[in-house]
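One structure follows; several queries about it will come next.
Missing here: one protein chain of the complex. Every other protein chain is in place.
Now for chain A:
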Amino acid sequence: MSSTPSTTQGTKSAGSSARSAANGNVIKRLQSELMAMMTSPTPGLSAFPSGSDITKWNATITGPTDTPYAGLTFKLTVSFPSNYPYAPPDVMFKTPIYHPNVDMAGRICLDILKKGGDGSEGAWSAVLNTGSVLLSIQSLLGEPNNASPLNGEAALLWDRDQAEYKKKVVARHQEPAEMDVDAA
């Protein structure tokens, strides 16, 4: 006699087509990270997937008070590799920033953003997560690591002339709204 009718068509899958680049474990991990960030948000930090690909996020950091960056908002992109969390995410500043450890293209020099392990200077570990990475970057704004600068001038200026430094920071900074206008 006939079949028990097939059931596959009934399955609802929300956006399954969109998660092309990542495997199930990565998605699960990212979803739980997102859930954690949403349910217990850290002030001044937020992150959210940018589009249909859950491995590409946008993040927002506000500059810590009592630093030259106070009151400024910075946009970043976070891109997770397919073997996340065994490899660190790739984080870049989208907002132009004047900082000793960030170069003109927005690349960040931070130990936890480099793969750890034997013989490597990186400090990434699977126990870290997006929230902690963003928190580290936020604190990096107030405490630059001038020993290994990407922007040498900024490193020098940080030690010599905080007022001039602050001027440079503000001059270089663009609020996200201005960037949108530029882009348009």
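Note that in this section contacts are C-beta pairs under 8 Å (C-beta built on N, C-alpha and C of every residue); 3 or more make two chains touch, one makes a residue touch a chain; residues count from 1.
Going forward, contacts and distances are computed from a predicted model.
The UniProt record for the undisplayed chain lists the protein name "Cullin family profile domain-containing protein", from the options "Elongator complex protein 6", "Trafficking protein particle complex subunit BET3", "Ubiquinone biosynthesis monooxygenase COQ6, mitochondrial" or "Cullin family profile domain-containing protein". Among the residues A:Val26, A:Ile54 or A:Cys109, only A:Ile54 touches the chain that is left out of the figure. In the full complex, chain A touches the omitted chain through residues 1-12, 14-15, 18-19, 31, 34-35, 37-39, 41, 46-52, 54, 57-60, 75, 177, 180.
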